[in-house]
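Following this message is one structure expressed as structure tokens.
Every protein chain except one is present and positioned as in the full complex.
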Amino acid sequence: MSTILFIKVFLYLQLVGQGVKVTRMKSKWLILFMVFSLFLVACGGGSDEAAVEEVVDEEPAETLDAPATTAAPAEPEEDPMGICLVLDIGGLGDLSFNDLAYAGYEKAVADFGMEGTFLEPEGGGENRGELLELCAEAGNDLIIGNGFLFDASMNEVAPNYPDTNFAITDGVAEPGNVRGMLFNHAEGSFLAGVAAALKTQTNNVGFLGGVDFPLIHEFEQGFIAGVKAVNPDIEIQIGYATVAPDFGGFNDQVKGKEIALAQYEAGADIIYHAAGGTGTGMFEAAKEVSESTGSKVWGIGVDFDQYYQVGNALPELQEYILSSMVKSVDVSIYNAAKATMEGTFTGGASVDNLATGGIYLSYSGGYIDDIKDQIDSYKEKIMSGEIVPPSARP
Amino acid sequence: MKMRFRLVSVSAPIIALTISFGLSSLILLIIGKDPYETFKIMFEYGIRGKSIVSIINRSIPLYISAIAVAVGFKMGLFNIGVEGQYLMGSLVAAYIGAQFSIITPLHILFIIIVAVATSSLWAAIAGYLKVEKGIHEVISTIMLNYIGTGLIAYSLTTIFDEPNSNYDLPRTKELPETGKMPPLNKFFNIEDLQDLHGFLVIAVLVGIFYYWLVWKTTLGFDLRITGSNPIAAKFSGINPNKLVVIAMITSGGFAGLVGLGPLLSYFHRYTIDFPTGLGFAGIGVALLGRNHPFGMAVGALLFAFLQRSAQILDLNDVPKEIEQMMQAFILLIVVVFYEVIRRFIVKQQVKDASKRSDE
Partner (left out) sequence: MKLAINIKNITKTYPGVLANSDVSIKVKSGDIHAIVGENGAGKSTLMKILYGMVKPDSGNIEIFENKANMSSPKDSINLGIGMVHQHFMLAKNLTVLENIILGIDRPFLKNIKLSKYKTEIQKVMELYSLNIDLNQYVDELSVGEKQRVEIIKVLYRGAKILILDEPTAVLVPQEVKDLFKNLKDLKNNGVTVLFISHKLDEVLEIADEISVMRSGQMIDTVLNDNVSKTQLAEMMIGKSLPTPPARLTSTDEEVILKVENLKSNDENGRTIFEDVSFEVHKSEILGIAGVEGNGQKEVVEAIIGIQALDSGKVIFKNNDLEKQGTRERLESGISFIPEDRQLQAMIMEMDLTNNVIIGRQNIKKYKSSLGTVKMKNAVNESEKVISAFEVKTPGTSTLATALSGGNQQKFVVGRELEDDPSLLIASQPTRGIDIGAQALIWEKLRNSRDEGLSVLLISADLEELIGLSDRIIVFYQGKLVKEIEAENITPEDLGSYMTGLKK
């Protein structure tokens, strides 16, 4: 936001520099308007005038009420740190990965007074590199590529900007100025499996994956191992929304609901999802099945603490959210921003797991408070290395 | 056609462009942005060296995709399946091309042939269905797009997959060095910029070939008269069924080249990040360029320019969706004005003809 602010102020100053020659501006407008005057007949000339004035007025006004302007834009020598977040396909509002990254980014911008920019790629491919480069050229200090797909672009762009910090989520890249922010999904999913196994009444649980490919297999395998560790006889149903390379499965509520309904109907009473926005459909299914059969079924969330995230957006679903396997992308991004502010940023891979606290099982709602001791004992065994949850299919 | 009619024809896209800028300005005003500054920023960003290279690189597959669509359009055949055809072609070509290594020109030629053959075959299915089963090509090509996506997903994760470290993302083996298209930077003396895709040369050749095929050959003549008047075409001895299959295969053949720019010059393998949507974008470019090789080149460059230059907008707090709106405006308006101008030209000719009969 502050970059935008800066450019706005810059434009405004340019105008002031010209003595805010409104007349001159109007002549520019005139040319523009003459071009499409035909189409403005209906609007009438008066509204054009108003529009011009509005814009002229608005430039300084926006400057004043812009958010979090702790860095004074009028004093350019106090150049604030810049953070740039390039989201993955799906973009903002996916209730998952991208929203999580954005939350961390937003917090960093607010807390550290950074100039923030976030971009969304238009369709993958070369565009990722172009956007990273765009951020780097604009003088940002920290540039985050949100998602493993950014690895090639990082390798391509980061070496050209050695003084800029880069970070990539769920992936690693070769250049020394790129931090690879990895997460041990299997550990958290193992605990989700433990919780499901302890809570199931029907000895039947489900797993809903977004896209069938190795990253999600980490969740799947960890979950299976966790369930089996408690009771090897529990039946586990596995379902995926789509198969790679179709990544639509991360954002398909209808399909999520369909799969979840099928699993509940086949006897599952708890389903764990690793499917981004698709998971919302699972919670809807849980509500529907619970209400129609009278016996309560549950869903376990992922990435966010969905008791609050989904629960805030759709309060009627909150009571069906047993727990969440929280993956703190937001914390990792916040930490990268903090390190950049403090000058302590380091490249290379960093793995968040149960031990670092970047991965954990949430107790929000209190539905699994009664089994906290058992979960904790598994957690300790994982942290001590006694149990190593598998992260790939055998 | 006479020069003055040609000039009149060109005015349609120019009018469309102007009006679309006007409408976009209006929308910018409504959301409280300064249109003049917005376009200025876009333009200044768009004409930077790196941007120009990016624009040309983007326009290559757009252009070829438009040509693939246009071949069908010329005979009134709507090949909506360019999307699936080029993805299939690219995948198979990427896989087979990575299996061996021969000298570069032959290697690239081989990859091109594989891609063209695969895409043509895929398109031929739609041709066959239309001719033998009477299924409209719009329906069948859309369905084939879905089937293609599924097939690609399946084969990419099974037979074509190369195991790798990064979450074992489905992808084919990388093309050997001999299968990569060398960039043109040396030729244009712009070695400080990013790679200018060597496939540009192929795109230009494709454009020339398309022109020759459609406007100079008897096959092209048959395509054009079938497109204008299928009944007269039939009475002139054209076998419409045969022509549908030929046109579909030709269109699919061009479609096979769409993905090769990105494949040979940038990705060097088929990954899940391989660009999609080019087949649909081509429809718009073909419409804008009126199926003419030069018009479509300008259209592809224009859309590529808008896409590239819109990137800067997010940094300036202007929603970059304004660019998509502009593209939509341009297409919508240009269609209207092409019709207006077509009528104008016919009217003028009628006048000329009746003048002649008065004499």
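Each chain carries a letter (A and B) given by its place in the written order, and its residues are counted from 1.
The working rule: a residue touches a chain if its C-beta (ideal position, glycine included) is under 8 Å from a C-beta of that chain, and two chains touch if they have at least 3 such contacts.
Keep in mind it's a predicted model, so treat the numbers as computed, not measured.
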{"item": "Contacts of the hidden chain among displayed chains", "value": "B"}
{"item": "Full-complex contact with the absent chain, from B:Ile27, B:Ile96 or B:Leu219", "value": "B:Leu219"}
{"item": "Residue, one of B:Ser11, B:Gln99 or B:Ser236, that touches the chain absent here", "value": "B:Ser236"}
{"item": "Interface with the undisplayed chain - residues on subunit B", "value": "1-2, 212, 216-222, 224-225, 228-229, 231-232, 234-239, 342, 345-346, 349-358"}
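We take it that only the chains that are shown with their structure count from here on.
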{"item": "Separation of subunit A from subunit B, taking each centre as the mean of its C-alpha atoms, in whole Å", "value": "34"}
{"item": "Sites on subunit A touched by subunit B in the complex", "value": "1, 3-4, 7-8, 11, 28-29, 32, 35-36, 38-40, 43, 51, 54-55, 58-59, 62, 117-120, 122-126, 128, 130-131, 133-134, 138, 148-149, 151-152, 170-172, 212-215, 242-247"}
{"item": "Subunit B to subunit A touching residues, read off their complex", "value": "18-19, 21-23, 25-26, 29-30, 32-37, 50, 54, 57, 149, 152-154, 156-157, 166-170, 262, 266-267, 271-277, 307-308, 311-312, 314-317"}
